[in-house]
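Quick one: this structure, given as structure tokens, is what I'll be asking you about.
Just one protein chain is left out here, and the rest sit where they should.
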Amino acid sequence: GGSGDSGSESGGDDKLVLGFSQVGAESGWRTANTKSIQESAKAAGIELKFSDAQGKQENQISAIRSFITQKVDVIAFSPVVVSGWDAVLKEAKDAGIPVILTDRAVDAQDTSLYESFIGSDFVEEGKKAGEWLAKEYEGKTEPVNIVELQGTTGSAPALDRQKGFADAIASNTNLKIVKSQTGDFKRADGKTVMETFLQSTPDIDVLYAHNDDMGLGAIEAIEAAGKKPGTDIKIITVDAVKDGMTALADGKINYIVECSPLLGPQLMELAKKVDAGETVEKRVLTKETTFTQEQAKTELPNRQY
Amino acid sequence: MTSILKNRLFWPAAILVVLLVINMFTSRQFVTVQDGHLFGTLIDILRNSAPLILVGLGMTLVISTGGIDLSVGSVMAISAAVACLLIQDLDDQNSVGPVLLIIGIAIAVSMLMGLWNGTLVAIIGIQPIIATLILMVAGRGIAQLITDGQIINVQSGPYATIASGFFAALPVALLIAVAATVLILLLTRRTALGLLLESVGGSPTASRLAGIGARRITIMVYVVAGGLAGLAGLIYSANIKSADSISAGNLIELDAILAVVIGGTALVGGRFSIAGTVLGAVLIQTLAVTVVAVGIPSEANLLFKAVVVVALCLFQSPTLREKVFGRLTPRTARAEVTA
Amino acid sequence: MTPVTDKGTPTNPRRRVYRPNAKYVPIIATLSLLVIMYSSGVANYENFGDPSVFVNLFRDNAVLLVVAVGMTFVILTGGIDLSVGAVISLTTVLTATLLKGGWPPLVVLPAVLILGALIGAGQGAVIHFFKVEPFIATLAGLFLARGTALTINEQSIPIRDDMWKAISEYRIVLAEGVVTKPIAIVAMLAVLIAAVTLAWTRFGRNVYAIGGNADSALLMGLPVGRTKIAVYTLSGFCAALGGVLFSINSTSGWALQGNGLELDAIAACVIGGVLLTGGSGYVWGTLLGVLVTGLIQTIINFQGDLNSAWTRIIVGVLLFAFIVLQRLVTRKAR
């Protein structure tokens, strides 16, 4: 089982109590994120109150309120959605509990409502992907047909990765997104959507998938259509989970922008500081990078998720 | 002519044909022969419909008894998780025998899940929607436990075959769906099961007094639905050569119920149509493909789906049909009265 | 000759003794199980006994409660409304968009409520006039409402309107350290009004009659069509009201809001003893059903060490235990 240690009900001691509300468990990435947080909390000697919102904002709001009722020392959460946190954050502030955002930002007007935001920048990720592509086709003039597999319609990573990518390739007129459709961040949907792309679009040169899973599904479809992924169709994805890295090392994916779920240690450090009343940076970026096929080969053995 | 128009399945079939024609134009290969087997959009659609058809078949039987099964998606996830977990541990993932055995185990586990549902409904007497909701919620948790929240990859040739292989020029997944359909048809129409199901769904009290063992039949139906969902889960996971416990069969219960209703089976139970469900399932899959092929932006997908469903349910409505087509046959007598 | 009267007890008195409360047995059973569940929470978790935990149930589940109230009417007629979650999302998106566009809040509020009612009425009309199954008609409504919301704006939109924010932040102090929010009051009012409507008005009784047997109701000369359309209108209105409460609770609008809420609402009704086949159940039951699901969620939150997998399993197990116990208790009492 992936459950953490049993949070003993030892209210009396001065152990730091951290309430963490996770978005859900919509992907392997998210599970790794959860694990990282649970393990690093244990390592750091922090008592973790964990709650899974199952993708619903209302659950998350009530979880945070429940943390307030339970009088935890620090609250951290990965917001399901960008807006709508003003009221509950204010409640936390009034109760004197500092809040740290992880992974996704909020658009609260009053930034004093939270102490810090630690996580990746999705727009930046899209941009990195676009920049690599622009570089790859630098100086070439023949049209390049790109298809895009979007994440869940309306979700922040999907919107931002789409935007960052589009911005980065905007100046190269020969790079054109010919089809863009949601694959819901799922492998199976990635495969079926790619099948249809292949049937309805004659020359696909590049596939940009908003996560590894959809890309991996699409690879299946490309192979079934008798083409070589990575060669006939260049593939860029985001995340860099182990399966994606394997495919990258095998040459089936060309480029992966990392979006690291392992922000547990950084979060615990922040929590301790915040609890101690130290001032912390408002924006902490997760340590992450990008991978080419060569880099993947060396990195692959170290991947744990 | 009018008798064709009156058939409940006419309009779903007509819409299916329209969608297929659209796909014929948008796709480069609608049906061709490639590497000795059929290939193209049509084949993709049929192959990808297989899980929904299987789940829909089970759902039809459950609905015919006046029940409903929300847990099918979770059962799919469990079955896929069990199969992939076991295959992963095989010494030789490509040996056929053990893989078949594992498939058997996964289906048996799924049927056990069905037995659980059936027991809650028939023995304890819980309303089906809530009885199966329990497994819907908990089942996915169980699947997540089995896979430890990660995606389990397998590299088994025989396993992948059930989703993407071909046999006699036809996709294996489609053949499985066809076989299941034929089996269910035989089971319901060549034995008395169909009659007894419709009777239980039509009036449980009257059926009991006619000496029908409604309990046993109800349990059996949930077991069959579980088994079929398990099979669907295997095809789903074989298609991507991995077990994804979170997305496998997510929300498929809605599509399956929709397929059943489009196919002309009433949700209150009673008369059911297997062929209708299959048609409904293929229609839903075609719709999904058409949305991509036509390039409808993803934020408008739902609107497009809504338009088709609205059109469909209006066309299928007997009253509307009478109002529109009834005019074709003049009713002088009636005109007199109303005048 | 044996005196007939003493052993062959006249039937009336006996019936009078147990029949009337027989119909309240499910509710009483549910209530007692709820109390047991709450007490075991208090026994097991620190701070669980804090009155605000219980009071917060109403605030945290206000939206669900309002929607479930509307759903209760629909289910009582033997129908179902799958569109409520989508109507919520459309309402929040519209509210946020209109408020952002500078519309006065006092115009936006009635506008979105009326829109919700109209969507419901449309569905009801399709169901009644064209004899379309409620499931498929409201599923189409779901696609339509959420599709519209998505096309209006895919992203979440913050609400900066002063009135909305003021209501959102307004606290009602019930006792020392126990506060609640206006949305909870609105939700309880909805329950109250619904209960009165169902028990004391002709419309309410027609709802039960139609659920019991729609054909008979028609032959008895009840306005079946009108009532059916009315319940879907009501459900649409409640969903829109739920949407407004949602937008107040989260001061934002988002097209994916309320995803799957229809199932939660249906489940709450059914847990509360409303029969899906129609004609039997009470709004009070629905209230209890909502509290049960809310309490399960609270227990999970207090447990605090469950990952997603275990969360689901524990929710399932609690639900199972509750439903089976409820079933056994009511069966015994019959």
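When the chains are written out, they are named A, B and C in that same order, and each has its own residue count from 1.
One rule holds in what follows: contacts are C-beta pairs under 8 Å (C-beta built on N, C-alpha and C of every residue); 3 or more make two chains touch, one makes a residue touch a chain.
Basically, contacts and distances are computed from a predicted model.
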- Query: Name the chain not shown, per its UniProt record: "Arginine N-succinyltransferase", "Sugar ABC transporter ATP-binding protein", "DhaKLM operon coactivator DhaQ" or "Nitrogen fixation NifU-like protein"?
  - Reply: "Sugar ABC transporter ATP-binding protein"
- In the intact complex, which of the presented chains make contact with the chain not displayed? B, C
- Item | Among B:Thr147, B:Thr181 or B:Ser207, the residue in touch with the chain that has been omitted | B:Ser207
- Could you tell me which of B:Gln150, B:Ser164 or B:Ser199 touches the chain that is not displayed? B:Ser199
- Touch list for chain C against the chain that is not drawn: 1-2, 4-5, 7-8, 10-12, 14-16, 19-20, 23, 199-202, 205-206, 208-209, 211-213, 215-223, 279-280
- Query: If the missing chain were put back, which residues of chain B would it touch?
  - Reply: 190-193, 195-196, 198-199, 202-203, 205-213, 217, 270-271, 331, 333-334, 336-338
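Quick note on the criterion: only the chains that are shown with their structure count from here on.
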- Item | Chains in simultaneous contact with chain A and chain C | B
- Task: Averaged over CA atoms, how far is the centre of chain A from the centre of chain C? Could you give it in whole Å?
- Result: 34
- Listed in rising order, chain B residues that touch 2 or more other chains are 144-145, 149, 299, 301
- For chain A, which residues are shared contacts with two or more other chains? 1-2, 25, 31, 34, 153-154
- Message: Applying the document's contact rule, which stretches of chain C touch chain A when the two form their complex?
- Response: 45-47, 50, 52-53, 56, 59-61, 63-64, 150, 154-160, 165, 168-169, 246, 249-257, 259-260, 297-298, 300-311
- chain C to chain B touching residues, read off their complex: 126, 129-133, 135-137, 139-141, 143-144, 146-148, 150-151, 154, 255, 263, 266-267, 270-271, 275-277, 307-317, 319-320, 323-324, 327-328, 331
- Note on the structure: Listed in rising order, chain A residues that touch chain C in their complex are 1-7, 9, 11, 19, 22, 24-25, 31, 34, 38, 48-52, 54-59, 61-63, 65-67, 69-71, 81-87, 90, 107, 109, 152-156, 159
